[in-house]
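Note that one protein chain of the assembly has been removed; the remaining protein chains are unaltered in position.
Each chain gets a letter, A and B, in the order it is written, and its residues are counted from 1.
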Amino acid sequence: MSGRHPAPVRPRWRTREHIRTWAALAPSLLLVGVLFGGAVVQTILRSAGLLGTGAGGTFSLAAYRTLLTDPVVGRSLVLTAAVAVIATAVSVVLGIAAALLLHRLGRGRKLATTLFQLNLPIPHVIGAVAILALLGQSGLLSRIGAQTGVVDGPAAFPAITFDPWAIGVIVQYVWKEVPFIGIVALAILAARGDELDDAARTLGATRWQRLRHVTLPLLLPGVLSAAVIVFAFTFGAFEVPLLLGPTSPTLLPVLAHRRYIDTDLAARPEAMAISVVLTVVVIAVVLISAAVARRSIRSEAA
Amino acid sequence: MTHIEVGDDTGRWPAATRPGAAAAATEADRPSRPRAWVVLTVTLLLALLLLPLVPLVLASLADAYFYPQVLPERWSSRAWQVVLDPGSGTWAALRDTVTIGVSVAVLSLVVAVPAGRVLGTRRFRGRRAVELLLLLPVLVPAVAVAIGLHVVFLRLGLAGGIPGVVLVHLVPATPYVVLLSAGVFANAELALEEQARALGASAWQAQRHVTLRLVAPGLAVAALFGFLVSWGQYVLTLVVGGGRVVTLPILLFSTASGGDASITAATALFHALPALVLLVVVSRVLGTGAFASVGGMR
Partner (left out) sequence: MRSVTNVVVLLAAALVVAAGCADTGDQASAPLPDPADWDAVLSEADGTTVDLHMWGGSTEINRFVDEVYGPRLEELGITLRRVPLADTADAINAVLGELEAGRTTDGSVDLIWINGENHATMRQAEALHTGWSESLPNAALVDWDDPAVAFDAGIAVDGAESPWGSAQFQFVYDSTRTDPDDLPRSYAELAEWIEANPGRFTYPALPAFHGTRFLTQWLFELSGGAERWTDGFDEEAYLAASEELFALLERLRPFLWREGETYPTDIADLDRLFANGEVDLTFTQLPAGIGANVDAGTLPSTARPFVFDTGTIGDHHYLAIPVNAGDAGAAMVLANLALEPDLQLAKLDPAGGWGDGLAIDVTRLSASERSAAEEVTQGLGELAVPSEELAAVRLPDAPAALTDALDRDWQRVIQDRQPRS
């Protein structure tokens, strides 16, 4: 249509198109830019001691200096990053695998897909409560173990909640995010999968070759953007590690919250500084993954 | 689960004439009849995904449900009586959560669909910057911006009431709806073009009808996502609502802090159930295909 107009670009028309484009974008951009942008600016000003209860009112990087020199924060950052990376990677692998399997189902596919996405709308908090009730040392599995004589008391059941490796947190994230990744992958497969797969088959590609060179590249862009959302969430969420995570080292969002509700008001700039660090890391990961995706798509095309 | 017939492409490629049919391996893995292990693995996967809800259901129906009871020794409807009691605040919380969720779903469509249409159908300079900016609220942790949002909303005079909570929920909901509707329009516009070409690109009015019909299911899914983002929101509601707006997540958190496992479980299920029903209804009405638009998220 208009976009493929063959005639040389007429400036007046371009301007109108331009205005229409930005007018359509304006409500969303204003909402996000003003409210969210305003909040981010607030957080940054507070982290630098310029605003807020417990702040001096003059520019100071003391909060950041404290973070840098505090080994507890360092350990937390490492654990938080590890949890987010592992949870995302496992969710992506299992999500894709689940999508491939579901895609191969025939008549039961519709029902299976509905069941598969059932936990999508369940809030994370409920997931955390449920995982604790299932996998805690006195949870349902441990109880079944005790009744069948496999486990001798709660302490003999593996400690995977409140554990130093935050396994319980990772399990909860994987439980919640596998369907998310899976649905994204399934949607792509449903839209394009069969057609390309058949084409590759006609060319005599083996199943592995088709998976490696057709299906996975097809899934990559969509799954990658979903994975970025999962990473961002697992890196910054506070409810799940609060309910399932270890006391120390704790995950960064919990640490930020702890500093924020500290009865010592002077700890607040530190909470804000941790928030800024979380934000910067997430944005960096998004930009890097976008660059990687662009490059891999370009090299795939070449 | 014994015999599953698939109609998608068996007919198109009769086995004998199908190119590449010579390779036995290729023949064996055609998706026409899922092997037993596929069915078994999927069943196991679904069981694993639904398993965590089992102890919640048990706990909500038990009294003094202590280790090592697997099934409760004393079944009890106490927790459900408390949660469903008209005076307990659960129903008021449900009403407010639904009001807020529906408002967020509708308003996020109003705000986000124009942007989604532009992003899904037009190429323009600055597009990537816009996409990143719109994605930020999804990516940046709520904990990191909650305090700032509180101040902004206090200044705007919107803290402490339902309108403010709706507005603050729009911040994380809008990006999802923009991205989802961008995918919907990107897919729909292609089909529209094909159809328009086949029909000789007649009336603009007709196109609009076609477009609307094409995008409606996808937009419904986008609105569902907006609703669900609002449905599960805790931190932003707490901060901007100032405690005055008691939604189901707020109620659940305060209940969970008390350690009454039965009431916590019942409250959690009460909170999860409407969302589950809505999801099933939407995917039944629109077909699972409607969720294909999620794939447009990129």
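Rule of thumb we're sticking to: contacts are C-beta pairs under 8 Å (C-beta built on N, C-alpha and C of every residue); 3 or more make two chains touch, one makes a residue touch a chain.
On a predicted model such as this, the values are computed, not experimentally measured, just so you know.
**Q** Check the options A:221, A:249 or A:269 and report the residue that touches the missing chain.
**A** A:249
**Q** For chain A, which residues touch the unseen chain?
**A** These residues touch the chain not displayed: 18, 22, 29-30, 33-34, 36-42, 45, 50-53, 71-72, 137-138, 153-155, 159, 162-164, 242-243, 246-249, 260-265.
**Q** Residue-wise, where is chain B in contact with the chain that is not depicted?
**A** Contact residues on chain B toward the absent chain are 62-68, 76, 78, 82, 87-89, 124-127, 129-130, 133, 147-148, 150-152, 154-155, 159-160, 238-239, 242-244, 246, 250-251, 253-263.
Throughout what follows, only the chains that are shown with their structure count from here on.
**Q** When the C-alpha atoms of chain A and chain B are each averaged to a single point, how far apart are the two points in Å?
**A** Taking the average C-alpha coordinate of chain A and of chain B, the gap between them is 15 Å.
**Q** Okay, in this complex, where on chain B does chain A touch?
**A** So the residues of chain B in touch with chain A come to 1, 4-6, 8-9, 13, 18-20, 23, 25-26, 29, 31-34, 38-39, 41-42, 45-46, 48-56, 58-59, 66-70, 110-112, 114-115, 117-119, 122-124, 128, 130, 132-149, 151-152, 167-168, 170-171, 174-175, 178, 187, 193, 228, 231-232, 234-235, 249, 252-253, 256, 261, 264-265, 268, 271-272, 275-276, 278-280, 283-284, 288-289, 291-298.
**Q** If you look only at chain A, which of its residues touch chain B in the complex?
**A** It is residues 1, 3, 18, 21, 23-25, 27-29, 31-33, 35-36, 38-43, 46, 98, 101-108, 110, 112-127, 129-131, 133-134, 138-140, 142-144, 146-147, 154, 175, 178-179, 183-188, 190-191, 194, 198, 201-204, 206-207, 221-222, 224-226, 228-229, 232, 235-239, 243, 253, 256-257, 260, 272, 275-276, 278-279, 282-283, 286-287, 290 of chain A that touch chain B.
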